[in-house]
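Let me begin by handing over the structure; questions about it come next.
Certain chains of the assembly are absent from this excerpt, and the rest are unmoved.
A, B and C label the chains in the order they appear, each numbered from 1.
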């Protein structure tokens, strides 16, 4: 299929490469010439603008940092909507707020196009290996149609419901993630201060009711899980500032429906305190450094 | 072995029965005549006081609601210490603060006895089935010696470290449990309000980084996990007021070592709000009722 | 002076009337014809658009609900910047985020104009009586120049520093206000539950270190301060949803400089919970209804 890909960052570039490997005809756009060259060297074409790209393809994927970037790429004077052909499918894999998705989807519909949200989880490792999870928001027929394309980049392609629900799923999952990591950090630091060995404590939690991904896979206490960022000084992984962004999305989404989000709001402030002390670029499990000298 | 058992509540009674089934000679004490009769009908002897009980046995087990009860049973004028023989082993399976355990252990040592803490997890179901987890705090030799006895009542007998660390393990696990349940409740209610189907959301979380016992085994949203208390109107399970007790222990333990426990303190207030609105006797997953009309 | 006034809401209308009373020549704009007629009946002229208004006056005042409205009124195709004459002064009395103020100020400078922020406190009562406090952000010369105009509408005209600092002052004050009100509500409800008479408790607090505006002037417990909204079923006053808006501004401002705002974030969630239960239009002191059945 003729596919356009906009946004070749740490996630987007390997995703685009997997589309090429799967045999799709790929046109790319990014402001960074180096990543564009990486893709053209691998066989992709380069477009001069989102508008030009959109005029040549059947499907447009976007993978951008924030809703404002998606807005610019879609609605700008040289944007996708200025060049897109009727009937084109748009997949936005950025992590943004559900309200913006719905707005973009309505704009696409005005041009006879379909936009679905399909944010991912699995990180840069999953993007390279083609094992991402895609959380897809859109109607069933659109989901069925896009599934083969997404399968070139991911392993689990989950239909979440109508437009925007892909974002809702991602936001709610990461809300829990931010809360559980802060909770595990608090409890591991407390146990350590009270004199129990951290590995023993981790072992008990991981076979008991405190068990969670933040403890059994990504435990923030150094040495408990050898493969976790905590065992390599919190490098790599999912940055504190990215977690802050996702908790900010959760807070805004909660506000939009007047839902209280007590635990999420407190966790957000804790990650903000971590960022304020200079840990914004460390893995988010470095939040444990608020609780212990390490 | 000649064993004495003090405290035949919902947990203690089935534990004591399992000791009988394993062939031990059992003497019991409780203020409630009915449960005492249950045990004597099954073959146990009854003692008139903790003091009398202690004078007859090689090992004393206690399973009581709070540290003040343990203190009374041990140090009262008719208490265990008034009658205990030198060399007796004491196992306290109550969930209490580590500082009290250490105090009781020191008092036992003055009488030539050994006291270890061995709080449990697994609930009344695990107590009946003999599949509890015991978290044992004491030295290695004592742990090895008691392991066979505890195996009559539980499946996992974990050595946590020195005296008190059994309580530390339990408190830290339940601190995480209280936090993750509140977080899952918040996120599931938010997702529902934002229009995603709760079962789909649960499914995504449970195969992603938000995965935790509170979501994949005990999800607070009705209908997501058919066997969870949320699917039977929050009856049965682990009561809100018991979670409040455990978070109170965590708060006190944190205070004793000047560790901040932000997430735990907030979760505690949320369960307190749930209790205030009359949900204290419901399963602790009923905390989701703070977030949605259900 | 020839003054234009845009935004004739509950605050703006009485402020504009006070400018008329002070003898200024006034042109107004609002989408609501009724309030426009109120002003024209009092002697103001009406303009067909912000652009038309701006072309006729020496000074433009704006008093609007959110930054997005200010942006529309200033930068829209029929907006102020499309018609404004070089050298015009713009005063924005809306409560918005400091970053937006600085952006609008830069846009004004490009057109040879000066924009200062001058948010107010004092409520609709102060607006009617001409006793508002204006918190002015801009250079000293601009402040000195605008002071006489603002004095027609307010009693305290405070110079806070450079552009944006008026908003900073307002946001920080209301952050404290939101926190103290929640704190007083919590403490008054606690005291009542513990059996002290609320009036006696209020009296002690108000002559002691807990003394604050939220207690001595606006106490949330009914009957403690006869003139407070709590003594008239939380009607009138400063709405819960408005407090939510201001705490949202504080949260965003804090995020922009990576400052943790723990207490503010929690207070925000409490007001959000109050709004969720249907109290959004009640005075913000109704937050006490989260703590007691009243």
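The rule we apply is simple: a residue touches a chain if its C-beta (ideal position, glycine included) is under 8 Å from a C-beta of that chain, and two chains touch if they have at least 3 such contacts.
Worth saying up front: this structure is predicted, and the values here are computed from it rather than measured.
S.K.: Looking at 3 placed copies, how big is the full complex in copies?
M.R.: 4
Simple rule for what comes next: only the chains that are shown with their structure count from here on.
S.K.: For the homomeric pair chain A and chain C, should the interface be classed as same or different, according to whether the shared residue numbers exceed half of all numbers used?
M.R.: Same, since over half the interface numbering is common to both chains.
S.K.: Per-chain C-alpha centres versus the global one: which chain is nearest?
M.R.: The most central chain, going by mean C-alpha position, is A.
S.K.: Could you put a whole-Å number on the gap between the CA centroids of chain A and chain B?
M.R.: Distance between chain centres, rounded to whole Å: 39 Å.
S.K.: Return the distance between the CA-based centres of chain B and chain C, expressed in whole Å.
M.R.: 52
S.K.: How many Å are there between the centre of chain A and the centre of chain C, using C-alpha atoms for each centre?
M.R.: 37
S.K.: Two-or-more-chain contact residues of chain B, please, as numbers and ranges.
M.R.: If we look for residues of chain B contacting two or more partner chains, we find 262, 266, 290.
S.K.: What residues on chain B touch chain A, complex-wise?
M.R.: 98, 121, 133, 135, 156, 158-162, 164-165, 168-169, 171-177, 179-180, 182-184, 186-191, 193-197, 200-201, 203-205, 207-215, 218, 250, 253-254, 256-257, 259-264, 266-267, 270, 290-291
S.K.: What part of chain A is in contact with chain C in the complex they form?
M.R.: Chain A residues touching chain C: 244, 248, 251, 254-255, 258-262, 265-266, 268-270, 272-273, 275-276, 280.
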